[in-house]
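Note that one protein chain is taken out, while the other chains of the complex remain in position.
We just call them A and B in the order they show up, numbering each chain from 1.
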Amino acid sequence: MSTPEHPDFLWRTPEPKKSYDVVIVGGGGHGLATAHYLAQNHGITNVAVLERGWLAGGNMARNTTLIRSNYLWDESAAIYEHSLKLWEGLEDDLGYPILFSQRGVLNLAHTEQDVRDSVRRVEANRLNGIDAEWLGPDEVAKVCPIVNVSDDIRYPVQGATYQPRAGIAKHDYVAWGFARRADEAGIDIIQDCEVTDFVVDGDRVTGVRTSRGDIACGTVALCAAGHTSVLLDRLGVRTPLQSHPLQALVSELLEPVHPTIVMSNAVHVYVSQAHKGELVMGAGVDGYNGYGQRGAFNVIERQMAAAVELFPVFARAHLLRSWAGIVDVTPDASPIVGHTPYENVLVNAGWGTGGFKATPGIGWAFADTVAHGRPHPLVAPFALDRFVTGALVDEHGAAGVAH
Amino acid sequence: MQLITCPWCGPREETEFRYGGQADLAYPADPSALDDEQWARFLFFRDNPKGAFAERWCHDAGCRRWLRAVRDTRTYVFAETRPYGRSTV
Partner (left out) sequence: MTRVEGYGRIDRTRTVSFTFDGVPYTGHPGDTVASALLAHGVTTLGTSVRLGRPRGVVGSWTEDPGGLVQVEEPFPEPMLLATTLEVTDGLVARGVAGRGRLAQVADTARYDHRHVHCDVLVVGAGPAGLVAARAAARAGQDVVLVDDRPTPGGTLTGTETVDGRPATEFVDAVVAELAAAPHVTHLQATTAFGHYDDGFVLALERHGETTGRSARQRVHRIRAGRVVVAAGAIERPIVLEDNDRPGVMLASAARDLLHRHGVLVGREVVVFTVDDAAYAAALDLHGAGAAVRVVDGRAQAPAGWAARCAAAGVPVEAGTDVRGTLGTDRVRAVLVGETRREVPCDLLLVSGGWNPTAHLFSHVGGPLAFDDELVGFRPAAALPGTTVVGAANGTFALADVLREAGGADAPSAEPEVITPRRTLWRTPGDPARQFVDIARDATVADVARAVGAGMTSVEHVKRYTTIGTAHDQGKTSGVVASGITAELLGRPVGALGTTTFRPPYTPVPFAALAGRDRGDLYDPVRTTPVHHHHVAAGAVFEDVGMWKRARYYPHPGEDMATAVLRECAAVRRSVGVMDGSTLGKIDVRGPDAAVLLDHLYTNLMSTLKVGRVRYGVMCGDDGMVLDDGTVLRLAEDRFLVTTTTGNAAHVLDRMEDWLQTEWPHLRVRLTSVTEQWSILAVAGPRSRDVVGRVFADVDVSNDAFGFMTWQDTALDGVPVRLARISFSGELAFEVSVASWYAADLWVRLLEAGAEHGITPYGTETMHVLRAEKGYPIIGQDTDGTVTPQDLGMSWVVSRKKPDFVGKRSFARPLNSDPGRKHLVSLLPTDAATTLPEGSQVVAFTDRDPEQHADRGVLPPPPVPMLGHVTSSYRSAELGRPFALALVRGGRDRLGEVVGVPVGDQLVAARIGGTVLVDPEGARRDG
């Protein structure tokens, strides 16, 4: 339960060079993971990661650290399962104690339709080789005794899907682990360096304009999450992204009480207990577009009602801190990864609430995409042109669970 | 948790309203005349500015009228609200 020993050295604070082969815009989890895998898998190290604020200070610092791969559609399951497999070896790969703990996730069903959707997802997961089970209420109570499975709640628990390999990890340490490896490989991680515009030559971008001067580059890899639209607007490239506040919160440190992760869409909350002992919770996005990194309090109140409804023993736990990130969501709740009309500008965005769990997987696949200049098969289904053809990967309509 | 000024009801709690996304996206006069790309743009592509944004809100739990607002997405502050589809109140 104690905090791990961090390495003595994490990263340099270099001055930006005049030019790089690859400029990664965004020093969050995805940008840092992309940098790491560019170096490790492809030997590409003349790379800069440009971060407008402090490293991994956006959504990477603000998520609820849930990791799972029990998505409905083949395309989503493939990228998230690839990611989960990488998570399973990540402590060794990074040489960093990221506190990855596979404690399983329960996705609760509260209505008959929830049950149908849950079974559908479990069966799809099994056929895709992903660990998944359907549990009845009694089995739910065995996995997580503090869930109220009795009939005295408004929407009684009808059962749950269970993915035992799901888990949590310490978000900051994951980011620092990737950053350290990237730095070791010679990649420049440059903080307080905001990309404000691009230097364009025909259908290519030859450099980025930043708060610390122009930087020339061969390829631009956008990993800017909620700020992606703002950046692509500079290039006149439109995306179907919308940025929303998403709030989360923690309690004080508590003795172990919650052994797994529980998510519920009908009684809307998701909760796990972190290593130190705090309960970490989230719920739905605030409805309006917003870059303010704060949301409305009624969302928190509703989340607390849901938490106490499902976990009566949480009544006198205390809300210690709440915050918000900026999630970029797409019309089908699936990401946008791949090429843009500018041949050397690649985009990775739209992960909504799924970004953290995808971190190693998308870093791996995006690095491959950047290195080879063509979409890796894992990201090919998430191309921008799906909105034109209609080949959406509709995770909210079908899967119900979007976090 | 803001107060949003409904053009009909006055300032009301944010929780009474429903968000409707970007404003002023007219339904195409003849959708069949659009190619797939143009249709996709109408269907899915919306502005997502960091700053002033003209958007739709509905006073759902009040008068149920739609309104057009201009709001700053950084500060969330409303610069104006007016009845939808009219240039003046």
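The rule is short, and it goes like this: a residue touches a chain if its C-beta (ideal position, glycine included) is under 8 Å from a C-beta of that chain, and two chains touch if they have at least 3 such contacts.
Just so it is clear, the model here is predicted, and its values are computed rather than measured.
Student: Which residue, A:185, A:200, A:319 or A:383, contacts the hidden chain when the whole complex is considered?
Tutor: A:319
Student: Kindly state which of the options A:93, A:172, A:328 or A:368 is in contact with the chain not pictured.
Tutor: A:172
Student: For chain A, enumerate the residues touching the unshown chain of the complex.
Tutor: 2-3, 6-13, 54-55, 57, 61, 74, 110-113, 115-124, 126-129, 152-155, 172, 183, 191, 251-255, 257, 267, 276-277, 292, 294, 296-297, 300-302, 304-309, 312-323, 388-392, 394, 396-398
Student: Of the residues in chain B, which ones touch the absent chain?
Tutor: So the residues of chain B touching the missing chain come out as 1-3, 13, 18, 20, 26-28, 30-32, 34, 36, 39, 42-43, 56, 58, 60, 64-66, 75-77, 84-85.
Note that in this section only the chains that are shown with their structure count from here on.
Student: Inside the complex, what are the residues of chain A that reach chain B?
Tutor: Touch residues, chain A against chain B: 227, 229-230, 233, 238-243, 287-292, 296-298, 328, 331, 387-389.
Student: Hey, which residues of chain B end up touching chain A in the complex?
Tutor: Of all residues in chain B, those touching chain A are 1-2, 14-15, 18-19, 21, 36-37, 40-41, 43-50, 53, 55, 71, 73-76.
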